[in-house]
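The complex is shown incomplete by one protein chain, all other protein chains being positioned as in the whole.
Note that the chains are named A and B in the order they appear, and that numbering of residues resets to 1 at the start of each chain.
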Amino acid sequence: MSNDRASTSPQQSGRLQVDAASKRFGHVAALSDVSLSVAAGEFVTILGPSGSGKTTLLKVIAGFEIADQGRVLIDQADITELDPAQRNIGMVFQNYALFPHMSVARNIAYPLAMRGTPKAEIATRVKQALDMVELGGMAERLPKQLSGGQQQRVALARATVFQPRLLLLDEPFGALDRKLREQMQIEVRRLQRRLGLTTLFITHDQEEALVMSDRIAVMDKGRVLQVGPPNEIYEAPANPFVADFIGESNIFAGVVEADGGNLLRVRLEQGPVIEVAGRADLAAHRGQRVRVMVRPERFVDLAADQNSVWANRIDGRVTDSAYIGVSDKYRVVTAEGIDVLMRLPSGPSSRRYSAGEAIAAGFHAADARLIAVQ
Amino acid sequence: MSGPGRRRGAGAGRILLRFVCGLIFAFLMLPLVVLFPISFSSGSYLRFPPPGFSLRWYARYFDDPTWIDATWRSLQVGTATTVLALLIGIPLAFGLARGRFRGRSVIENGISAPIIVPHIVISIAIYGLFSKLGLIGEWYGIAVAHTVLALPFVVIVLLSGLRDFDTSLELAARGLGAGPFEAARTVTLPILAPSVYSAAFLAFITSFDELVVAMFISGANMTLPKKMFDSIMSEIEPTVAAVSAMQIVLISALLLLGTWLRRPVTAPLVR
Partner (left out) sequence: MTLASTTAPVASRAWLRPGPFALTLPALLLLTLLFMLPLVRLFSLSFTGGFGWYEKALTGGLYTVILYRTFEIAGIVTFFSFVIGYPVAFLLATTTPKWRAIGFAFVMLPLWTSVLVRTYAWMVLLGRNGIINRMLIDSGLLDTPLSLLNSRLAVILGMVHVMLPFMILPIYSALTRIDPDLPTAARGLGASALRILTTIYLPLSLRGIVAGVTLVFVVSLGFYITPALLGGGKVMMYAMVIEQQVREFLAWNFAGALSVILLAVTLVMFWLLNQGVARHLRD
C-alpha cells in the first residue's frame, strides 16, 4: 500500500515530529513538553477536551504560534520558527475559513497563485481538485451559496491542491449534522489515503477519533497522555483520564492483596476481592492502592452462561435499565453498594431485566484493566 | 418583525407613537427641505414664498471665483484629510484590534479625546501653534488639523469592522502561502472594504463640513464652510441657500450610494 502511495505522489509524504514542545500563555501552560511523531502517510488524531492544548499544538505545527521550547520537524528539517507561508502545510479550519469574497475556484486557486504557479496549470489543477471533491459545477459559486458539507469539501480541496507535506484538520466536522458528518469522515479518510497525505486531525469527539484514526494521541492539560492505535486506546487505557474520556467505563478503587505473576488480587473499597491482569509497564505490589477499569460490555450474564468459570462475579440488583438497540444497558448495585454499569447483548435469545430484579454477571481478569497505582 | 409582540392591528398607543414620530421626522427634515424653494428664488433677498423661479443664485455661485476657490480648497483639504486619516488610521486600528501590548486600552480611549474636547478649545490651541509656525492659510495645515478631528471616527468604524472580522481567514491565507502583506492585500482589506469606505466617507465629511478650526487657521484662503459663514454674517442673500441645496443633494446621493454598497453608514459624526 505504501508503494502505491509513493508512486502517485512521492514528494508529498512528510514525516512530522514534534520534539518536547512547550508553550505558555501568561500563567497558563498550553503545552507542556509535548512529543509526537507521525509517519509519512499516517492519519493521527489528537483527541482531548476543550482547553487540553490540542488547538495550540496545531497552531504550533502550522506556525500560527511559536513554541517557547522544543522543536517541530518535517522530514528532519526544523520548521519551529519558519513562517507559516513557507511550511507547505494544508489546513482545514473549524469554520472552514473560506474567503467569502472569492469564488470556489479562486479559493482553491489561492495557494497556487501564492506560489506563482502559471495560470494554465492553476486552471487544470483547480479543475482536478474540484472533480476530486465532486464539486465540478460549483466553481463560480461564492462560499455562502454552498451547503455546509460543500463548503467543507472546498476547504479540503484548497488545503490539498498544492500538495502539502502535511494536512491539519481542526475539528472540521463540528458544524455538520450527524449523517453528513459520518459521510464526510469516510470521504476525508478515502481522500487522505488516495493522496497518501500525512494527516493530523483534531477532535474532541472520541467516537470520531476511534473510527477514523491510524493512531490516536489523547491530550489533557497540555500533555499527551497516551498515543496508540484506537483499539489499544480503548482496550488498554494507560491512565484514569484516558479510561474515563474514551467510551464508558466502570472504575473501581481498591488495595492489592496479592501480586503473584501476571495476576493481582485486589480488595475493593467496598469489600469484595477481584482478580485483575497485571501490567508489564505498571508494577503494582501488595498493599498499594490501585484503580481498575472494566468496560460495561465486558460483563456476561451468568443466567445465560452457567458453564464457564468466571474469575470475577458480581451479584446485585438492577436499578435502571435501558434498551439501546444492539444492547441493553443496566445500572446494577451490589449488596456492598458497588455501582456498576453493564451492557448486555440484546436479542430474542437473551433475557431482559427490569428495575428491581436480581442479576448475576461475570467478567474475566483480563478485562479488568489496571489504570493507576499510588 | 413587527412591533413589540403581536401583529394584530396597532393599538391606540402605537398610533399615537407614529403620529408623534411623524411630527419629529418633519421637524428633522424641515430645515433641509426649506432650502430648495429659497435657492430657486428670483428675489434678491430671503423671502417666502419666493416671488418667482430663477437660477440666479446658482449662477452667482458658479460665477464668483471666491466661491469656486473655496469649494476647490475644501475638496482638496477633504481629500487630503481622508487619505491621511486612512493612512494613519488603518495601521492604528490593526494595532489596537490585534495587539496585546501594555497601554493598548489607554491608546484606544485616548484616540477618542478629540470628540470630547470642545472643538473651540482644539481650534484655538492649534491656531496658537500654527501662528507660531507660520502655517495659517496653508491648505495642508488645515488638512493635518482636520485629520486629528477625523481620526477618532475612522478608528471607531475600522475597529468595529476588524472586530467582526474572522481572523482565521487571515491565518488561512498565511498558511496557504501568503506573506503578511500579501494576506492583508488579498484577504483582509477586501473583506474590510465596506468599513474602509465608511471610514473614508466619515473622514471626508468631517473635513468638508468643519468650520470652527478652519475659521481660525484658514486665514484669507477660505474653505467652503468659512466662506458660507462669512456670507451668512455679512449679507442675507440666497447664494448660501443654493450652495446648501447642492450639498444636501450631494450628501443624499452619497448616502444612496452607501446603501447601494449594501452597508448602511450609521456611525455617528459630531459637528
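The rule is simple: a contact is a pair of C-beta atoms (placed from the backbone, for glycine too) under 8 Å apart; a residue touches a chain by one contact, two chains touch by 3 or more.
Note that this is a predicted model, so its numbers are computed, not measured.
Asks: Any idea which of A:77, A:304 or A:322 touches the chain not displayed?
Replies: Hidden-chain contact among the options goes to A:77.
Asks: In the whole complex, what residues of subunit B lie against the chain that is missing from view?
Replies: Per the touch rule, subunit B residues meeting the hidden chain are 1-5, 11, 13, 17-18, 20-21, 24-25, 27-32, 34-35, 38, 45-49, 87-89, 91-92, 94-96, 98-101, 104, 107, 110-111, 113-114, 116-122, 124-129, 144-145, 147-148, 151, 155, 180, 205, 208-209, 211-212, 216, 225, 228-229, 232-233, 236, 240-241, 244, 247-248, 251-252, 254-255, 264-266, 268-271.
Here is the rule we use: only the chains that are shown with their structure count from here on.
Asks: Cα centroid separation between subunit A and subunit B, in whole Å?
Replies: Centre separation, subunit A to subunit B: 55 Å.
Asks: Spell out the part of subunit A that touches subunit B in their complex, as residue ranges.
Replies: That would be residues 62-64, 83-87, 89-91, 93-95, 97, 99-101, 110-111, 114-115, 158-159, 162 of subunit A.
Asks: Write out the stretch or stretches of subunit B touching subunit A in their complex.
Replies: Against subunit A, the touching part of subunit B is residues 166, 168-169, 171-179, 182, 186-187, 190-191.
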